[in-house]
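All protein chains but one are shown in place.
Note that the chains are named A, B and C in the order they appear, and that numbering of residues resets to 1 at the start of each chain.
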Amino acid sequence: QPKPVEQPAPAEPAATEAPAATEAPAPTEPPAPVIKVGQVTDMGGIDDKSFNASAWKGVQDAVTEFGIEGKYLESQQQSDYAKNIQQYLDEGTDLIVTVGFLLGVDTAKTALANPDQKMAIVDYTFPDCWPGAEVGVQCGTDQELPNVRGLAFQTDQASFLAGYLAAGMTKSGKVATYGGLPIPTVTIFMKGFEAGVKYYNQQKGTNVEVLGWNTATGEGSFTNNFESLDDGRAQAESFVQEGADIILPVAGPVGLGSAAYCKETGSCLIIGVDADWYDTAPEYKDILLTSVLKKIDVAVFDTIKDVVEGNFTGGTVVYTIADGGVDIAPFHEFDDDVSAELKAELEAIKAALIDGSLTVDGVLGQ
Amino acid sequence: MAAENLSTKIPSRKRIATGIALLVIGLLMSVFFLPGTETGQTATFGLNLSSSAAILLPDMTLPVQTSLYVLVLIVVFMGAYHMARGIRSPGALFGVVAFCFVAAFLIWATRGRSLSLIGMLTSSLVRATPIALAALCGVISERAAVVNIGIEGIMLIAAEASVVTASLSDSLYIGLMVGILSGALIAALHAWLVIRFKVDQIVSGVAINIFATGTTSFLSSKYLQHQSDLLNNSGTFPIISIPLLSKIPIIGPIFFENNLIVYLMMIIVIVMHIVLYYTPWGLRTRAVGEHPKAADTLGINVYLMRYVNVIVGGMIAGLGGAYFTLGSVGRFDEVMTAGKGFIGLAAMIFGNWNPLGAFTSSLIFGFADSLQVKMQILKVPIPSSILGMAPYIVTMIVLTGLVGQAIPPAADGQPYEK
Amino acid sequence: MPPVLQLKGITKAFPGVLANDHIDLELNEGEIHCLLGENGAGKTTLMNILYGLYKPDAGEIYVRGQKAEIENPNDAIQRGIGMVHQHFMLVPVMTVTENVMLGVEEKRNGVFLDRAKVAARIREISHDYGLEVDPDAYIKDLPVGIQQRVEIIKVLYRQADILILDEPTAVLTPQEVEGLFKILRSLVAKGKSLIFITHKLKEVMALADRITVLRLGRTVGTVTPSEVTPERLASMMVGREVNLTVSKKPPKVGDVALEVKDLYVEDERHQVAVRGLSLDVRAGEVLGIAGVQGNGQTQLVYALTGLAPVLSGEIRILGKPVRKPTPRKILELGVGHVPEDRQRHGLILSFPIHDNMVLCTYYQAPFARGINLQEKVIVANAETLAKQFDVRTPNVFVPASSLSGGNQQKVIVAREFSRPIKLLIASQPTRGLDVGSIEYIHSRIIEKRDEGAAVLVVSSELDEILALSDRIAVMYRGQIVDIVPAAQASKEYLGLLMAGISPADAAKSVAPVAAGEVERVF
Partner (left out) sequence: MSAKEKTEKTETRPKSEKNRSQAFWQSLLVPVLAVFTGLVLGGIVIAATDKGVAAAFGNFSANPVGIFPAIWKAVATAYGALFYGSLGSPREIIEGLRVYRSSGDMALLLKAIYPFTESLVTATPYIFAGLAVALGFRCGLFNIGAEGQFFMGALGSAFVGYSLIGLPWFIHLPLAILGGAVAGAVWGAIPGYLKAKFGAHEVVNTIMMNWIAFRLSDWLLTGPMKASGFRPVTPTIQRAAELPRFFPDPLRFNWGFILALLVAWLVYWFLFKTTLGFEIRAVGANPDGAKYAGMSVTRNFVLVMTLSGALAGLAGASQVLGVDHWVGQGFSAGYGFDSIALALLGKSHPLGVVLSALLFGVLRSGATRMQSLAGIPIDIISIIQGLVIIFVAAPAIIRWIFRIRVSEQETVLTRGWGK
């Protein structure tokens, strides 16, 4: 199966910019009847410091921007997905935003059963088929569900930059990353990060080592949960003991545990994920090198915007470094510590990634 | 005559079995670990913490294959000797073998690489702290015959309470106090239910757990997550290195470079041991746990003893809860205790209901846990989720092999009717 | 001078039971006052009230003339009242010292226990009153006799001068009883006053200055030994004439039903408790095993009934050798077992009576078809047995726990005797029961024997052994030291054997066989 990151980014990204040209309705005159948007979280819950949270941010932004009505429903278990979606159907919600690949099947089924219900799903597209689906028609292509927009992110491009930056900034010659669980949406960060470091070594003939992930073997460090911040702390402590001084935690709130350790001991720097931790976790700004941005909020906001403006389309939208859907955050506190040339190199790499002359897989030799 | 060869005959069967088991373990060790290695390969173990400015020790560099052979031989020898002569204390036997196995595993995993041994041991103690505190809570209250499996819940509530107050008051110490008090409060509720109303003790514990999970998550998602920096940002206790002691190689960084809560935990272990076995209070506590009626007939107030012990236990658990926030990450998130309370109970049981034992077994967990983390970093070709099972499997093995017959206080879990 | 202790109109009701009904009692300085009454008469309750464990519903207590409000044991201890409880109040996993000091601990520098000081005091006491005991021994390792001494020491350590002893002799050998009596007399000589609870008439006669008899919670009367005969006391106790001797025909002995050769058994702590024991029991006879508790009788019975594994040796039941005996195998061979501890082994207390009546046969026809329990049959069975064995209960649906001790025992007896058994193993069959129940159960056992079953009776009550047995085996340190025909066995001789004197030496001091028939009263 093609992974979303490997899919050719279709025209949608353009679509997301296009409407900017068309006149947006001023927030003062709310369109009547008021548009209803409902988000269904996965098990992580709305406060997962990760994609549920940032999706919700997108909804809230839209609420303030367009005066729409936005709600969320937390799922506590698998069987809640269908139930929560159904709840929104009953309430006559205009756009249902489901978060996470675990909601894929239920989203697809609902979409098929209710062809004019607009839906969007974060971190998922529909390459997979399910029993009862007509292969090639309902699934197995990118475009199979006209009323569902799959929001995918080429996160590895951003974490590639982060990796390069980390390699450039490390004093000990060792950088580290770990995940919550070995699942694609997590490992794609780690993969890009390793690639970035590797690329740096290629360029500079250095030998910066990445702890906690190895794309070749697919082995790495995982806390096996997204709850226990204490585990995050232990991971950081362990990495530091093994000599790492920059850490990219890809485990939602667990990462804050690592941040806490770095802040307390001052022995390491953290690279945030998903949102810019400078805003979401300001208490750690003085050990925050940068963040790998995965702008789910923007994606969700755009989708809602399209709904509001009546040009919602289904299919897959892959957000890339090109359209700024993924990126790395400013260096904030560390702006002075990052050398001008490193900044320049990062810009160059960014450009190369955009024009495709440089690809993550290419670096990893795949 | 008959009696003698009898008393030797019966155990000897067991001995043979154990002996063979050991030989098998030795065999397995060589089968698993030797193949992967190359001659001349070495494994390097760091004996210093970058953070500690102690007298620097040289790193310990071991020849992989030789050391593996040695370890395997030790195990095999133990097996053979046990079969022939028989080794008195099963504890020692198990200890040595376990050590050899773990050492072999470490050396194998570290072959051609390096690993910070001290680092691992340090984190073992830190990781053991909440477990030990939970276990100590269990010990003190079960010595008075009150089972408390609500520890997990108590810790959750204490964690949240302490971080919120600490954030609001900008004082970690106030936070700590409140954490401990909240622990005492919930424990008092438990005591009230099981003593005054004779509620089944396990039931009350389960109820407390469910209730605590609900309440903390409820408040968390309703308030903490939204005013994060006002309510949920306490910072953590700094690491205090004890002047001279922390300079001792190996021991220093492990025991004398920790934060307040870790120190408190170690102090409580010692104090509780002394109190239980060398003071009237301890004597009465144990009597109440073993034979409450006897204590009663001697004019000891059974109910009072139980109330106090359970509440003190709650305070200790409260401290354990505060560890997760004030002692570790400075913020609260839903169900962040992640089952440590239950593991603490396991530690208490195979610590045989006494403080030192509970502490030691907590260390075993802590070790298994940090070992698991290190193994992942060393990219051992075992899936992380499988490695993640280590602490739990260790528990089961120890429970089964060593203290399957652990004897709880005689009246443990039973309400006392006059 | 006023009596040291006066109880006036003490009344106490429990749910459904009027345990004490306006009881009056006086205890004079330096007197041994016996409190006599069958089980459930209210003796313990009365004493518990005196000791502050229960609150009386009505009545007053005067200690040395002053009215005393005794709310809890502390008040009692304050007033110099001490109690040796019917069921020992000792913590098994603690040492003698710890048990004695519990509640009144000596402290070193204000905090720490001062074990040494207490141990020294204990040695003094044991010296003064001849209560030899090692202060550092763990209770669980001590024989009951010694445990009782510890209980007494506990009381003395608290400087009590009014001592209450609740059925202290139930668990002692004749010699130990003698020893205890010596101690008690020496206590009295030192000015202590004693209340001595028992339902053994001979002890009362031997020891008491005065006797107060209770029945069904009421005072029947207070007498002195000189005024009464045992028979008189017994009828005061029970409220009717009772026959204190077991009349039985000479045995019609058949062939060997139980054969034990060179048996070795371990106890829970893996000490060899039965070492090389051999015996055989023939159909139609009663073999009584006398011996002080803790000489391996329990393990012997456990081994014979499959409750404990056999280390080595051979057991043949009805000629068949049983290897690796399991309880079920043995039960199915036609063995009946009246267990020593009726509440631990004999019954499932929370189960209704009818289920307890089929505890060993629930899986057999007619009580089960396939795996289906036949409730009707089971209930019917229980009802007939309850009638037949005169179990006092409103109906067979009540849980066994709500039955009195004696009736609980009757349930067990009914269950075991109603099965077709060829070998009966009865361990302490009448412990803690009242005369009425004892009389009944004894007659049932003899009945079985006359039906041609082999009977093995284990009891620490020598009188019971003498009353029931055709042959008597004395067990000491896990071995049978001697077997004598019961008819002419002399109690003194048996007593010496039980105390560990070798048959030879014992025979020197007393005649192994008494002249003529001895009357069996107890």
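FYI, a contact is a pair of C-beta atoms (placed from the backbone, for glycine too) under 8 Å apart; a residue touches a chain by one contact, two chains touch by 3 or more.
Quick caveat, the model's predicted, so the values are computed rather than measured.
Looking at the complete complex, one finds that the omitted chain is in touch with A, B, C. Of the listed residues B:27, B:202, B:248 or B:266, the one in contact with the hidden chain in the full complex is B:202.
Touching the missing chain, out of B:213, B:279, B:301 or B:354, is residue B:213. Interface residues of subunit B with the unshown chain, by the touch rule above, are 147, 149, 193, 196-204, 206-215, 217-218, 221-222, 339, 342-343, 345-346, 349, 383, 385-386, 388-389, 391-393, 395-396, 399-401, 404-406, 408, 412-414.
Although one chain is hidden here, its contacts on subunit A can still be listed: residues 1, 3, 38, 43, 71, 73-74, 76-80, 82-84, 86-91, 101-102, 104-105, 109, 113, 127-128, 130-132, 181-184, 224. Against the chain not displayed here, subunit C makes contact via residues 15-18, 40, 216, 305-307, 326-328, 331-332, 337, 339, 344-351, 355, 359-360, 362-363, 368, 371-373, 375, 392-395, 397-398, 402-404, 436.
What we mean here is this: only the chains that are shown with their structure count from here on.
Averaged C-alpha coordinates put the centre of subunit B at 46 Å from the centre of subunit C. We define each chain's centre as the mean of its Cα atoms; on that basis subunit A and subunit C are separated by 78 Å.
Counting partner chains per residue, subunit C shows two or more touched chains at no residue at all.
By the touch criterion given at the top, residues 46, 49-51, 115-116, 118-120, 122-123, 126-127, 130, 220-221, 225, 228-229, 233, 235-236, 238-239, 324, 328-331, 333-338, 369-370, 373-374, 376-377, 379, 381, 383-385, 388 of subunit B touch subunit A in their complex.
Across the interface of their complex, subunit B is touched by residues 45-47, 49, 74, 176, 178, 182, 211-212, 214, 217, 219-222, 224-225, 227-235, 237-243, 253, 256-257, 260-261, 264-265, 267, 281-283 of subunit A.
Within the complex formed with subunit C, the residues of subunit B that make contact are 2-3, 6-7, 10, 278-280, 283-284, 286-287, 290-291, 293-300, 410, 418.
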